[in-house]
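Below are the structure tokens for one structure; questions will follow.
One protein chain omitted, others in place.
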Amino acid sequence: MTQDFEQAARALADAGRQLYQLGMVPATSGNFSARLDAERIAITVSGRHKGHLSADDIMLVDGLGQSLDGRRASAETALHIQIYQRFGDAGAVLHPHSVHATLLSRLLDGPLELSDYELLKAFPGFTTHESHLTVPVFNNDQDIDRLAAEVDAWMDSAGPIHGYLIRGHGFYTWGGSVADAMRHVEAFEFLFKCELMLQGVSVQ
Amino acid sequence: MTQDFEQAARALADAGRQLYQLGMVPATSGNFSARLDAERIAITVSGRHKGHLSADDIMLVDGLGQSLDGRRASAETALHIQIYQRFGDAGAVLHPHSVHATLLSRLLDGPLELSDYELLKAFPGFTTHESHLTVPVFNNDQDIDRLAAEVDAWMDSAGPIHGYLIRGHGFYTWGGSVADAMRHVEAFEFLFKCELMLQGVSVQ
Amino acid sequence: MTQDFEQAARALADAGRQLYQLGMVPATSGNFSARLDAERIAITVSGRHKGHLSADDIMLVDGLGQSLDGRRASAETALHIQIYQRFGDAGAVLHPHSVHATLLSRLLDGPLELSDYELLKAFPGFTTHESHLTVPVFNNDQDIDRLAAEVDAWMDSAGPIHGYLIRGHGFYTWGGSVADAMRHVEAFEFLFKCELMLQGVSVQ
Partner (left out) sequence: MTQDFEQAARALADAGRQLYQLGMVPATSGNFSARLDAERIAITVSGRHKGHLSADDIMLVDGLGQSLDGRRASAETALHIQIYQRFGDAGAVLHPHSVHATLLSRLLDGPLELSDYELLKAFPGFTTHESHLTVPVFNNDQDIDRLAAEVDAWMDSAGPIHGYLIRGHGFYTWGGSVADAMRHVEAFEFLFKCELMLQGVSVQ
């Protein structure tokens, strides 16, 4: 999992450009990170335009989320750190804001339960559409440490999880590399669209 | 806030190209402006294709909206002027026509009340999703001076406002720079999509 | 209205590329034409890919729709000719197939009546959103001469008209130039989207 800062910055910039074109990081929202090694995580600086990231828009934090380069880390860094601490094989974390994720998170009372989609096989360990994938929905909270603790507590009791929604906010997903995390973003976005449309139809 | 005409024209042309690609200025609709200094505002000439703007498609008006270069200013100039006069820190005004804004403005009886969206934090002074953002909806009116006066009267009595809808028409938003105004366009368009879809679902 | 074949072919190819990217001429559907002078009309050859048109994909017909270059004119040529014969100032006719036009045409029993949209001002002679624009819907018919006669009869009795829908098929619109006709395509597509979504919401 050791990788070069420039390589990671380039991968995050590419991901940002793609997600921006898909409308998933509007108005400088969202944040992305990649773990370089046990002590260093590259993460986007808060408030930057995610469609035009350069190396200067990406800072370094340590394994506890403390800045390594004098710049102030974004508040949401704590959510990235929670994932890296829990999943030793996580190499990248992506947090987009999509219309579908945002809306779905507001319409759901409990966790999203996904099944009967071939695309579930995009997630590690899922070998059939008959599997069930649970996507918890957490209430949005500006106290990020408290939110991170809530996510952590949920993971203590839950089965395999590859992402989660924050109500009215967006979603988090991760993977061994930026490419793996992007594959999960694409799969979730597809599934969120489907579920949102099913809600619209079946509610009636 | 002093900026060069060519720089402003380039920023407006870039914004136009992006908004056109997003389908938000169809059929030569919409108009954009940037304030160069206290006496000069650069504004798009009426009827030009907003996806392919060049410097020749942008004219200069003074702080009252009077043409400074012999070309006839668009009727909607008065709405831009109202914003510049009220907000000393406004450096750019963007007025796109999107399907979502147009439809939402026709479905709503009163103002749009936005809350519980993380994306509210894209607007200055909003630090939590628990804030409320009010977006007034004005009836469309071909008498632009009368419409501008109505907008102005509303602002006299309202709290923080970062944009407004015109029924069956589109929306206006602004910011310190063209980039700031574009960030607000992106945030509003995202929120309008969400609200429109929520209407579709919740009405049933 | 006299224009060069190459110039017209280039304008039609540009329009095709844009409409293809918007998903409005899927699967080689649609056809486009431009009037060169009183005796010659350039029109797309049937079955060509509209996103990658070259001069070879465009043929010449006379004012009655008879081929001038030995190639067999598409059956739908008669619908283009009807427009050129009736409107002396029509310089281009565009016929896209969009999802929104197709669906709307299937949901409507009678003509589409458009009002309270600022975008109505994209059409010649419309100076206010309070105007009414009628868009007739004709039943689809593989007998194109019969369909063209039906369109013609309708126009004899109707007010200003800038386009029409064919049920389950798409729409026709026209203008003084390819650019004007494209502006009408953009305006109609926007309005069709809005109306379709209003149907979806209001029906419930």
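Order of writing sets the labels: A, B and C. Residues in every chain begin at 1.
The rule we apply is simple: contacts are C-beta pairs under 8 Å (C-beta built on N, C-alpha and C of every residue); 3 or more make two chains touch, one makes a residue touch a chain.
Given the structure is predicted, the values throughout are model-derived calculations rather than measurements.
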(message) Can you list the shown chains that the omitted chain is in contact with?
(response) A, C
(message) Going by the contact rule already stated, which one of A:Ala55, A:Leu68 or A:Leu119 would touch the omitted chain in the full complex?
(response) A:Leu119
(request) Have a look at C:Gln18, C:Gln85, C:Asn140 or C:Ser177 and name the one touching the chain we're not showing. (result) C:Asn140
(message) Tell me which of C:Ala13, C:Leu60, C:Ala92 or C:Ile166 is the one touching the absent chain.
(response) C:Ile166
(request) Can you list, in ascending order, the subunit C residues touching the missing chain? (result) 23, 26-29, 97, 99, 102-103, 106-107, 140, 142, 166-170, 196, 199-200, 203-204
(request) In the full complex, which bits of subunit A touch the chain not displayed? Write them out. (result) 116-119, 122, 127-130, 183-184, 186-187, 189-190, 193-194, 197-198, 200-201, 204
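Just so we're on the same page, only the chains that are shown with their structure count from here on.
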(message) Building nodes from the protein chains and edges from chain pairs that touch, which of line, ring, star, complete or other describes the result?
(response) line
(request) Select the chain whose centre, defined as the mean of its C-alpha atoms, is least distant from the mean of all protein C-alpha atoms. (result) B
(request) Please work out the Cα centroid separation of subunit A and subunit B, and write it as a whole number of Å. (result) 32
(request) Indicate the whole-number Å distance between the mean C-alpha point of subunit A and the mean C-alpha point of subunit C. (result) 45
(request) Could you check subunit C for residues that touch two or more other chains and list them? (result) 204
